[in-house]
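Here it is: the structure, laid out below.
Every protein chain of the complex appears in place save one, which is left out.
Which chain is which? They are A and B, in the order written, and residues in each are numbered from 1.
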Amino acid sequence: MTPAHRLFAIAAGAAVIAALVFVPLSLGRYGLYILSLWSVMSIAAIGLNLTLGYAGQVSLAQGAFVGIGAYAAAIMTVNGLPLSLAVAAALILCFIVGWVLGYPALRVQHHYLAFVTLAFSTLAFLVFRNEEWLTKGIYGISDVPRPNIFGLSTAKPLPFYYLCLFTLGVVTIAFWRLVRSPWGRAFMALRENPMRALSLGVDTRRYTLMAFAIGSALGGLAGALYAPLTEFVDPTPFTLSLSLNLLMMVIVGGSGFFFGPYLGAMIAVLLPEWLRFTQGYYLIVYAVLVMALLIYSPTGILGILDRYLRDRSAKAASSLRAAARASLPDEAVG
Amino acid sequence: MSRVLEVTNLRKRFGGIAAVDGVSFHVDEGEILGIIGPNGCGKSTTFNCILGQLAPTEGEVKLDGRIVTGMRPSELNRLGVSRTFQLLQVFPQLSVRENLILAGQEHKGTMLSRLFGPADAGLGAAADQMIGFFKLGHLADVSAGGLSYGQQKLLDAAMAFMAGPRLVLLDEPAGGVNLTMLADLKERLRAINREQGATFVVIEHNMEFVMSLCTRIVVMAEGKVLAEGSPETIRSDPAVIEAYLGH
Partner (left out) sequence: MSNLVDLVIAGLATGAIYALVAIGFTLLWQTSQTINFAQGEFVMLPAFLMLAVASLGAPFWLAVVLGALLSIAILGVAFKKLLVDPMLRHGVLPLAIATMALSVAMKESVKQFFSAEAQPFPSIAPSGSVSIFGSSISLQSVGVFAFGVAAVIGLNLFLERTSTGRQMQAAAQNPTVARIIGVPVERMIMLTFVINAALVALASLLVTPIYLAKFSSGETLGQAAFIAAIVGGFNQVRGAIVGGLVIGVVDNLAAAYVSTQYRAAVPLMLLIVIILFRPEGLVGRSEERTV
């Protein structure tokens, strides 16, 4: 990235962060709810982006992991345990379940994980609905408390929103570090060319499994925040539809792109609002738009942007190549 | 002089056809062995059997005396076997430096240490050294996808060496490379062979390249070893001339 580009990126980033921090001060209860929902869904979408966009695996269970996280948080906090403990429990539990699910499925063939996660999604919903002694079944768990952070209550919408935003920030930084690390490089390798990655010693199966487990854990984290956000947890939101919705978020935003999930989540959360005038047709419109987008650019909106930028930089690269070719013969002779 | 690679009686059948029909040869430490032969003689299949890409029907492959027949490519890579590809397989989205770091990182430390360690897995300096060695200096941060074909070939070769391998198998390294680059490539390979003591096996069609680079040559025809010896011996062997010209 040229210095000018870098400056622009930093300025844009600062503007976005400032907007996310200061604009909500003037928003009402509903606006704050939407923004909090966006940040929670972004976390789940980031996890799915790791699984799908970086490791190339389709998971249809991300919604179930959000559910597991939500129920874990609801059950624990309603019984007096702090949310931080619930978050840790959700992360660990979903990581383990992800590992256990992925291990056999990935041993087989690529698309088998999709089917296993599909089955798991339904199974999870059945457990949520039937095990009343734990989840209170269809009656749900109500009055899920919001935590106190260092003595400050997050019961009101604004402080709770800041909690969600803060968590999203932490996840963003952690994910950034992950993508920059050797693991991130290995993920990219196994997405682009698994055969070549294997020949370089990359244990593709283990990395794929890791990506899926981490992605699922992030789903759990999102769920652990979802519970105190809605203050009520019942099985209805945690169906296959949620998993499909999260999948669309990642795809529409741009799977494999760092900022894809944020964009996708924003669209998914705001679209029902914008298309409210279509009264119930909005889901059809959304689905059709997704299909059209996929046909045009399977890498989503950010994919379209990326293609445009690449075409421009390809011109720069070819001039660089010409310069390189001109200089090499001198060195080869000398 | 220890035998780095020993192939005994290798056979690979596809249905009724034996693509490789009882091939035996060995490679001593520090040698550059060339495998040549007319199209369809089975050299690529032999390669793939050694590298674990294909499971041999019969025969044995030993690496430093240890039986490695049928081991998967990733396992072989961890034992110190590296390869380049006939069809270029660099990672176009990553920069040249990133490609090189990737090529070496899985050999450094454990998976966990790689997660919490430095972003370049401690290979930044080694990668820069390799970049300098292969004269790709000004392209270090360019995406591999933006390089010319010849430059990508150099990168592919460089990647094979990042892990400090015992044995490098080069699959048609000269293919599609222009003459100036070719001289460069040959010189770099000879230099690495000298300095790192790496052992090479090269499959090639380009006779001039093979004759001037390799210390010993194996000629294959119709799945079998036809002749073996120094470049001079091979050049004047009547059976070899027959096999090539007789087509």
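Here, a residue touches a chain if its C-beta (ideal position, glycine included) is under 8 Å from a C-beta of that chain, and two chains touch if they have at least 3 such contacts.
Here the structure is a predicted model, which means the values were calculated and not measured.
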- request: Using the touch definition up top, pick the residue from A:A64, A:A89, A:L221 or A:I251 that touches the left-out chain.
  value: A:I251
- line: Missing-chain contact among A:A4, A:L25, A:I295 or A:A326 belongs to A:I295
Residue touching the undisplayed chain, where the options are A:A114, A:L158, A:L178 or A:L271: A:A114
Chain not shown, touching residues in chain A: 56, 58, 104-105, 107-109, 111-112, 114-116, 118-120, 122-123, 126, 129-130, 195, 198, 240, 244, 247-248, 251, 280-281, 283-284, 286-288, 290-291, 294-295, 298
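Going forward, only the chains that are shown with their structure count from here on.
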Query: Just how far, in Å, is the C-alpha centre of chain B from the one of chain A?
result: 40
- request: Could you pull out which chain B residues touch chain A in their complex?
  value: 51, 72-74, 77-78, 83, 85, 89, 91-94, 98, 101-103, 105-107, 111, 114-115, 117, 119-121, 135, 138-139, 142-143, 146-148, 151, 159, 163, 180-181, 183-184
Statement: Per the touch rule, the chain A residues reaching chain B in their complex are 178, 180-183, 185-186, 188-189, 192-193, 195-196, 198-204, 206, 210, 313-314, 317-318, 320-321, 323-325, 327-329, 331-332
